[in-house]
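Excluded from the complex is one protein chain; the other protein chains are retained at their positions.
Up next is subunit A:
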């Protein structure tokens, strides 16, 4: 753990009870996040991105078995109990959920949603909290904020409601924002608008952010660093802006190639061969080996460690030292077929 880091996740393993047995959903996840920085979490569906942020927010389903450490500003998050846990959730981290509509109470007004945390956690007088809510709504680009306060969630469009969510998350001035696919449920134009607002609020308030997305492009424009999840493990970490140009893992390379890029649209769109694996079903050795065009016998023996690749980042591919720099080019010639 660096002295600098705001959030430090260390060898985190999470098992959840499913039909009477414990299933691994996160396996040996480690990463750090410095104050004010944005870290992207990418990976296929079911790879454990949401579970990671839910673990950090202490929102795991009941019966979850957690080993390893999550430290926020040096404090063990899993040691927090009662009032200390409430304080941590109330002031240190804020969640922004994907489905803003499901995540707001349909029978409470927007104003209540925005002010309840201020009024109850920070004991702010109602009038003052409302004034603050009006300010916040204006900051996220919502017109007529006073009237919006009196409306119900169903009277707002999805994009507007997600802006309200962002305003509510920022209202308590947290040090870390956990954004779980905040724009996936929105249409493309709205997506871009909401994203700009979220990014602006994050920089203006100097908050750190964990940003989950399926969109590598988006991650590279919003985040400083990106980590790639596969089957509950981190398989790669590096600077967000370099990730799609020089991936450090065959899985990332495959993701990059599966992405519909303007220049390549004319050609054939390569599909990612095989099915995504969950941590629970992962084979011995490298979890990605069954789908990997570069897999060798050595890959199937033991789980590869997360290796440092020079100054550039970390990779969980044992062949990275020899493959580095050639993944995208090589993949282009050998991986075009789907089995």
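Here is the rule we go by: contacts are C-beta pairs under 8 Å (C-beta built on N, C-alpha and C of every residue); 3 or more make two chains touch, one makes a residue touch a chain; residues count from 1.
As a working rule, contacts and distances are computed from a predicted model.
Between the listed names "ABC transporter permease", "Cytochrome P450", "Tryptophan synthase beta chain" or "Thioredoxin domain-containing protein", the UniProt record for the complex's undisplayed chain reads "ABC transporter permease". One of A:11, A:75 or A:105 touches the chain omitted from the figure, and that residue is A:105.
Touching the missing chain, out of A:155, A:204, A:217 or A:284, is residue A:155. For the chain left out of this panel, the touching residue among A:10, A:73, A:116 or A:224 is A:116. Touch with the hidden chain on the side of subunit A covers residues 57, 59, 85-91, 94-95, 97, 99, 102-108, 112, 116-117, 120-121, 141-144, 147-148, 150-152, 154-160, 163, 168, 172, 187, 189-190, 193-194.
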